[in-house]
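This is the structure I want to talk about, given as structure tokens.
What you see is the complex with one protein chain gone and the rest in place.
Entry: subunit A
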Amino acid sequence: MKNRLIIAALLTGTVALGACKPKAPDQLPPDPVETTAPDIDDGNFGQQQGAQLGSQQHFVDAVNGQNVIFFDTDRYNIDSADAAALQTQAMYLQRYPQLNITVEGHCDERGTREYNLALGERRANAAKNYLVSLGVSPDRIRTVSQGKERPVDTASNESAWARNRRAVSIVIS
């Protein structure tokens, strides 16, 4: 009951924040699509045809690409753009309580390897803690740090590094 009220409030907030662009300069390419069956329950998030509930694509489509949040150098705080993205993720997870997620924490290449492993873990936990504060059970959220081992942009410049400092939510069906 309480959760539902929070979600309703968050929905309003998300709409208001919807115009905010994520900090990263470029939109991330979508993850690989799994299109095996028509979507039978697309609920409030079902603008897309084809992506099946439980797939990463269904999640990415439903949260409008906001399954990734971005961080400043050395930072792990959740800013307003991150908060809006995580609120959208929380609503999705409340809508589909059968789904769990892994939050991957990533860093840019301009850090030492071991520190980046710890920093990625801190970023993943910051995202997790925010989702938990929105009512998502901590048991549904696993975290894993990838440090600087898995960049999404392989260039060596400021915009690539900004795209790589991220926490990525991935649905586990």
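We take it that contacts are C-beta pairs under 8 Å (C-beta built on N, C-alpha and C of every residue); 3 or more make two chains touch, one makes a residue touch a chain; residues count from 1.
Everything below uses one rule, namely that contacts and distances are computed from a predicted model.
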"Tol-Pal system protein TolB", "Amidohydrolase-related domain-containing protein", "Potassium-transporting ATPase potassium-binding subunit" or "DNA polymerase IV" - which is the UniProt name of the missing chain: "Tol-Pal system protein TolB"
Among A:69, A:84 or A:124, residue touching the chain not depicted: A:124
Hidden partner chain, residues of subunit A it touches: 74, 76, 109-115, 117-119, 121-122, 124-126, 129, 143-145, 147, 149-152, 154-156
